[in-house]
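Could you have a look at this structure, given as structure tokens, before my questions?
Not every chain of the complex is shown here; the ones you see sit where they belong.
Letters A and B mark the chains as written, and numbering starts fresh at 1 in each.
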Amino acid sequence: MTESKKLNVGLIGLGRLGRVYARDLATRIACTRLVAVGDVSQAAVDEVVRELDVPRGYTTSGEVIADRSVDAIVIVTPTATHAEVTKMAAAAGKPIFCEKPLSISLEQAVAMRKAVKDTGVFFQLGFMRRFDRGFAAAKKQLEAGAIGDAVVFKSSSRDPYPPTVEYADPRSSGGLIIDMGIHDIDLARWYMGEVASVQAIGGVLAYPELGSVGDIDNAIVSLVFQSGRLGVIDLTRNGIYGYDINTELLGTKGTLRIGYLRETPLFVMTKSGVTHDTVPFFMERFGDAYRAQLENFAQNVLRGQEPPITVEDGVQALRVAVAATRARETGQPVAVAEIGI
Amino acid sequence: MTESKKLNVGLIGLGRLGRVYARDLATRIACTRLVAVGDVSQAAVDEVVRELDVPRGYTTSGEVIADRSVDAIVIVTPTATHAEVTKMAAAAGKPIFCEKPLSISLEQAVAMRKAVKDTGVFFQLGFMRRFDRGFAAAKKQLEAGAIGDAVVFKSSSRDPYPPTVEYADPRSSGGLIIDMGIHDIDLARWYMGEVASVQAIGGVLAYPELGSVGDIDNAIVSLVFQSGRLGVIDLTRNGIYGYDINTELLGTKGTLRIGYLRETPLFVMTKSGVTHDTVPFFMERFGDAYRAQLENFAQNVLRGQEPPITVEDGVQALRVAVAATRARETGQPVAVAEIGI
């Protein structure tokens, strides 16, 4: 294998995840070079430039996009800015990787879709679970017929502690179902196809402060797929015991169960019982998947391949999440087709 | 411990479960004597009488109830006859254990409740899961505060193969949600309190023949408890891989996860992976719980204690199941209070 060809990447957004991506692009992915980074914080830019020997750093997205050495753009900015940065990069004709969710606004998501279509730019959306070994292996088993027809999708996402009230504010996060559930909804579509209608219940059960900004901390979403198959997703902010992410596909010939909870391969066994620790949070659980996802993006661009997760995937996942949010608010079933896009 | 005092039991109904109960009462529970059995089949009566040395056998319920040596009645007849037999036994003033469900008809269930109240007879309903070591230990942990407040109830019941079409007919079984979900609903009430409203989806996804009599083979029921807490139950007839029964209580300080799937303590490890077998069906999973439940009944009667599971528990569980069935049929949320009793 010759690895002489590398993708020169400009990364925009140096928050927590952005810095992880920076390190991955700069040092851990063989087929990428991190040639420029951008963030509104000059200090953040300086720090990353120095640590990772990045050739150029900027404080605006426009500069990163305009940089002639930059062949492709990775967007890890706050969700509210995804649309604007995407439109700029699309206009510049540079291949784009954009972190999930596309947007919390369907209107903006649709505008992004238009920009991508109009320019014909390469656009890959980030849903890292699809690159996790377990979720990917399940997809293969499913396609190989290991469980016959998958007729029920069951998924659970649990954060080990609540976000700040500022973060949780539905005006910026979209609310629990969009913020956390978008991952499960993407998996639902990936494994099972399009969703026809949703029902949802939810409440503020553990962290009253989240209610003060209009969010909830627990929700259960039921899905009916266009095929008539069924799905259910439970979401919680009070997964106190660890970051617990699991999905199950119940088929006519068997079941696939994906996920794990033990972080360290150690059992402590005393009179109090047998105990193991748990996965702390998403970076521990999905660090490899994040890296595999960026590498996949780079290879797709280098080889002229289609993106496995498209802007349309982002639009449709958001649409289901918006429908589920409305179902939760109204207490009534919502047909996804009602949500205009 | 002196065990001199024993309860003389008359058992009515010698189907599959009835015969297990007969053996338990006759030989495996120290505080009971099986003094009479009854079934419409003379052959069944003869066989059990001979095998277990039961003093007397009858072909009508009335004869068992009227038998002077019989101190208490165990009813394991087909569900449709529970009401009639219960009324007879209540009229005779004999303590009653009645297998679940109370009835599939709310009207009959309410009539049973009236009979029990009017006569003041001791009446204990069978929901054996409460006597399973795992479910019972979870109750204790919950009450001890191990997980803080339980805010989400999540339960799954999966049969390894479908019933006959005759059995599944909703006119006799009540349909999937009543037939299978009644156990999960009882647990939901036991752990979490009363249910305020339900939503449900379902379909015929694996066994088209079940649809021919109007039943479904998969369902997902969402619950909102009167306290505002949340619940979800998934039910399936195509648990192909084994009899999988599990429940989870998600609390503000932790989680309790109840259930197991491995039947034999053996791992077979080859190039194809590591494999274990699964629980075949309910007798293997809950055999001990069934026995513990009957023993509890006998001790309660002997010691003049209140039944842990009452006729009211049967009425309320059925009411929620009826509400969920209606929610599934209409596609709309149903308030449990709408279901008149």
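Here is the rule we go by: a residue touches a chain if its C-beta (ideal position, glycine included) is under 8 Å from a C-beta of that chain, and two chains touch if they have at least 3 such contacts.
All of these numbers come straight from a predicted model, not from anything done at the bench.
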item	value
Whole-complex copies, counting every chain including the 2 in place	4
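By definition in this document, only the chains that are shown with their structure count from here on.
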item	value
Chain centre separation (subunit A, subunit B; CA means) in Å	42
Subunit A-touching residues of subunit B, taken from the complex the two chains share	149, 151-152, 154, 158, 199-203, 205-206, 218-220, 222-224, 228-232, 234, 236, 238-241, 250-255, 331-333
